[in-house]
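One protein chain is absent from this view; the other protein chains keep their places.
Right after this comes subunit A.
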Amino acid sequence: PAEPISQAYSLALYMQKNTSTLLQTYLQYQGSPFSDPGFSAPELQLSSLPPATVSFKTWHALDDGERLGHAQGAFLALTQHLQLVGDDQRDLNPGSPILLAQLGAARLRAQGLLGNMAAIMTALGLPIPPEEDTLGVVAFGASAFERKCRGYVVTREYGHWTDRAVRDLSLLKAKYPG
């Protein structure tokens, strides 16, 4: 499994370099309070998106299947949410191709990482969880402000989950050296 782990790790590292840029670009286009310097709203969460925060002890005690399963689930949700945010922004900020391009690129990378993780799970002989619709039917009634908030949570969590994926894969890399 060393090779798929190494590939996934490289991709996660590459993604990690761009996550803060994506978040900053996103906030910059949303107006106050999002574009205010130092904006942060950690209490904003989405029920459809699992949070990346976990206690270190719990995280460290995860077995391979749980570890990859959590990440797999999160990035599956993220790809769907990034699609939603992209659609929202195409509606709310049609005149900002840079933001739309960055959202699209982030979604494609998340999908790539999903594929890499599936390869690792296959190599480790773990079952691959089925693809689920994480968004459900709640997506359409949101007001414009709620959609802005939603985009913020998604881009923020995308960064957090990428950070966590780098740690996950680093750990697996050490565990399964080539």
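Quick notes on this structure:
We adopt the following convention: a contact is a pair of C-beta atoms (placed from the backbone, for glycine too) under 8 Å apart; a residue touches a chain by one contact, two chains touch by 3 or more; residues count from 1.
The rule we apply is simple: contacts and distances are computed from a predicted model.
As stated in its UniProt record, the chain not included in the shown complex is "Oncostatin-M-specific receptor subunit beta", which appears among "Oncostatin-M-specific receptor subunit beta", "Importin subunit alpha", "Myotubularin phosphatase domain-containing protein" or "28S ribosomal protein S22, mitochondrial". For the chain left out of this panel, the touching residue among A:G38, A:P94, A:G136 or A:P177 is A:P94. Screening A:P33, A:P51 or A:G104 against the full complex identifies A:P33 as the residue touching the chain left out.
By the touch rule set out above, subunit A reaches the unshown chain at residues 29-34, 36, 41-44, 91-95, 143-145, 148-149.
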